[in-house]
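Apart from one protein chain that is not included, each protein chain of the complex appears where it belongs.
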Amino acid sequence: MADPRFFHRAGPFTLEALAAISGAQLADPSSGARIVDDVAPLETAGPNEVTFLANLKYVEAFAASRAGAAFAAARFASRAPTGMALLIAADPYKSFALAAEAFYPTPPVIPRRAPSAIIDPSASVPDDCEIAANVVIEGGARLGRRCQIGANSAIGANVEIGDDCRIAANVTVSHCLMGARVVLHPGVRIGQPGFGFAPDRTGPVTVPQLGRVIIGDDVDIGANTAIDRGSAHDTVIGEGTKIDNLVQIGHNVVLGRGCILAGQVGIAGSTRFGDFVMVGGQVGFTGHLRVGDGARIAAISGVFRDVEAGATVGGIPVVPLTTWMRQIAILQRLARKKDGS
Amino acid sequence: MADPRFFHRAGPFTLEALAAISGAQLADPSSGARIVDDVAPLETAGPNEVTFLANLKYVEAFAASRAGAAFAAARFASRAPTGMALLIAADPYKSFALAAEAFYPTPPVIPRRAPSAIIDPSASVPDDCEIAANVVIEGGARLGRRCQIGANSAIGANVEIGDDCRIAANVTVSHCLMGARVVLHPGVRIGQPGFGFAPDRTGPVTVPQLGRVIIGDDVDIGANTAIDRGSAHDTVIGEGTKIDNLVQIGHNVVLGRGCILAGQVGIAGSTRFGDFVMVGGQVGFTGHLRVGDGARIAAISGVFRDVEAGATVGGIPVVPLTTWMRQIAILQRLARKKDGS
Partner (left out) sequence: MADPRFFHRAGPFTLEALAAISGAQLADPSSGARIVDDVAPLETAGPNEVTFLANLKYVEAFAASRAGAAFAAARFASRAPTGMALLIAADPYKSFALAAEAFYPTPPVIPRRAPSAIIDPSASVPDDCEIAANVVIEGGARLGRRCQIGANSAIGANVEIGDDCRIAANVTVSHCLMGARVVLHPGVRIGQPGFGFAPDRTGPVTVPQLGRVIIGDDVDIGANTAIDRGSAHDTVIGEGTKIDNLVQIGHNVVLGRGCILAGQVGIAGSTRFGDFVMVGGQVGFTGHLRVGDGARIAAISGVFRDVEAGATVGGIPVVPLTTWMRQIAILQRLARKKDGS
């Protein structure tokens, strides 16, 4: 179970209740009254716990699991060990997420304002917000209802923040309009000037950065990620987009809805994504590109040209994924030949 | 126009005044009395606004722009739409930057010392500095005239900072001597010990890091960038050098004057750059290298050997840019062949 020092558990739940919460179907409806009191990973789950199978690598662990119940795709039902109740799900990982959220709901916001918080009198901070120690909120900033601001974070002048946002510790936000239910993890930097310098014989000349950062509803931004404000246009993060840690987003970048960017991705200025783009870790994008809806880019790739909607690409520079695999195989074959083997 | 909640506009200006400010020439001297009241990008600029063309990708947008005036190179004059006044510039981006700075001057430093700032009595902080809430300045630190220190930043013992430096929120600086007009964006880390460990059977042994970080005048350092202090030599950032977000600079690295480093670049220990080196995003440099004056390294490259002055290189490992292009073409051709296509 999760360490009770850090997590508070709800429940228990019947499998019937979990099926309803998670959108899954009980393989054996007669198991609906069985009770589970926690979620757990395949290897450690016991008879009173529910687990999940979502990655082919773990089918053997699934077959050997002692879990009392599991979310899994229908095609793996035959691999389930005896006595495991199955919750058949189109997306077992998503169903498990919903069940886990039922057992461990996000802690509620506790309305309070730390005495050490420094809030400008012209800022608007509803009474139901939770403002931690040493928070600094500058003049004209407007927070929505039930927002949380973590210790030592700084919210700049005239920033607007929607309802139910959760901003962690040591975050800075300026020049930003933010929707509802946005989550910023520790050390996030939003709204600093973009990197705009015109080369010159006497040294680079600074270009004023006159745009903002516009963040949609339900965006999640990882620890120490930096999102620069636009230079003339705005930098825009579409609703529901999730960004991992240590990601760099340059000025004027526009991301669509529901994109997923893994850790250490970098996107240079003025590049635009459509909706539901998925990007693996450490991928770099040069500036002024277009990346179409639903494109998928493999981890550790480099993108120097536009990517079409729906394409799956990889490599430096990126090519269609199957071409990349072939390039890798060819290079390895050539290296063997030269060796005479 | 820029959002007035975040930016304060000056002006309006005549085109004659803008030409003088920006070093541009009016294509039609009779247009000198025309007035513009803002800067704007090509797509949104209207008849009272001035824009610019600096990237070939945007020539069509330039030809279709409703802007009243534009900075552009002479060779694009024929593409300008009717009625657009032209400000001919050798470097339109630089000229636009100077015009934008005239419309939106950097806000002045407002002398004040937040009551919550904790300044050691032995630190020297001139009265004309602007010290934000919760700033911590340790003993012996010396700030220049008109410096700004943002909320929750920490300046370590005996650090020296020149005149007119602007240090944003949540920054830490230690073991550093800094010139004038240096800009540090949020989350910058300067002066922590470099990564020095001698491998050992019983676990890595820590090597004391006894150098400093020396930062020249007019340096700009991006959000969450980290610059370690030297181990025995100093880490040195030459004057006028501009560093983007999330860059890693190891101990004893020496960068020359006027270098430009894009986001997520990493430079391992003891590598030395000449002046005016330009580095694209996500480039990595191994340690103990020499990179000559004016070298240019394409984004997402890996540098394992010295780079000659004036060279333009790309790839992992880097080769001359034209060779890299050929390598890419060859790999793609081989991959097609194997496919029988």
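For clarity, chains are labelled A and B in written order, and residue numbers in each chain start from 1.
We take it that a residue touches a chain if its C-beta (ideal position, glycine included) is under 8 Å from a C-beta of that chain, and two chains touch if they have at least 3 such contacts.
Quick caveat: nothing in here was measured; it's all calculated off a predicted structure.
**Student:** Check the options A:G150, A:G194 or A:P208 and report the residue that touches the missing chain.
**Tutor:** Once the missing chain is taken into account, the touching residue is A:G150.
**Student:** Touching the absent chain in the whole complex: find that residue among A:G194, A:P208, A:G250 or A:G280.
**Tutor:** That would be A:G280, which touches the missing chain.
**Student:** Sort through A:A262, A:L289, A:V303 or A:V318 and give me the one touching the missing partner chain.
**Tutor:** Result: among the candidates, A:A262 touches the missing chain.
**Student:** Of A:R34, A:R146 or A:H185, which residue touches the hidden chain?
**Tutor:** Reading the full complex, the residue touching the unseen chain is A:H185.
**Student:** Please identify, in ascending order, the residues of chain B that touch the omitted chain?
**Tutor:** Residues touching the hidden chain, for chain B, are 116, 118, 134, 136, 140, 152-154, 157-158, 170-172, 174-175, 187, 189, 192-193, 195-200, 202-208, 210-212, 224, 226, 228, 232-233, 246, 248, 250, 264, 266, 268, 282, 284, 286, 288, 302, 304, 316-317, 319, 323, 326-327, 329-331.
**Student:** In terms of residues, what is the contact footprint of the unshown chain on chain A?
**Tutor:** 2-3, 5-7, 39-41, 44, 55, 57, 91, 93-94, 96-98, 100-101, 103-104, 106, 114, 116, 132-134, 150-152, 168-170, 185-187, 218, 220, 222-224, 239-240, 242, 244-246, 257-258, 260, 262-264, 278, 280-282, 299-300, 316, 328, 331-332, 334-335, 338-339
What we mean here is this: only the chains that are shown with their structure count from here on.
**Student:** Distance between chain A and chain B based on Cα centroids, please, to the nearest Å.
**Tutor:** 28
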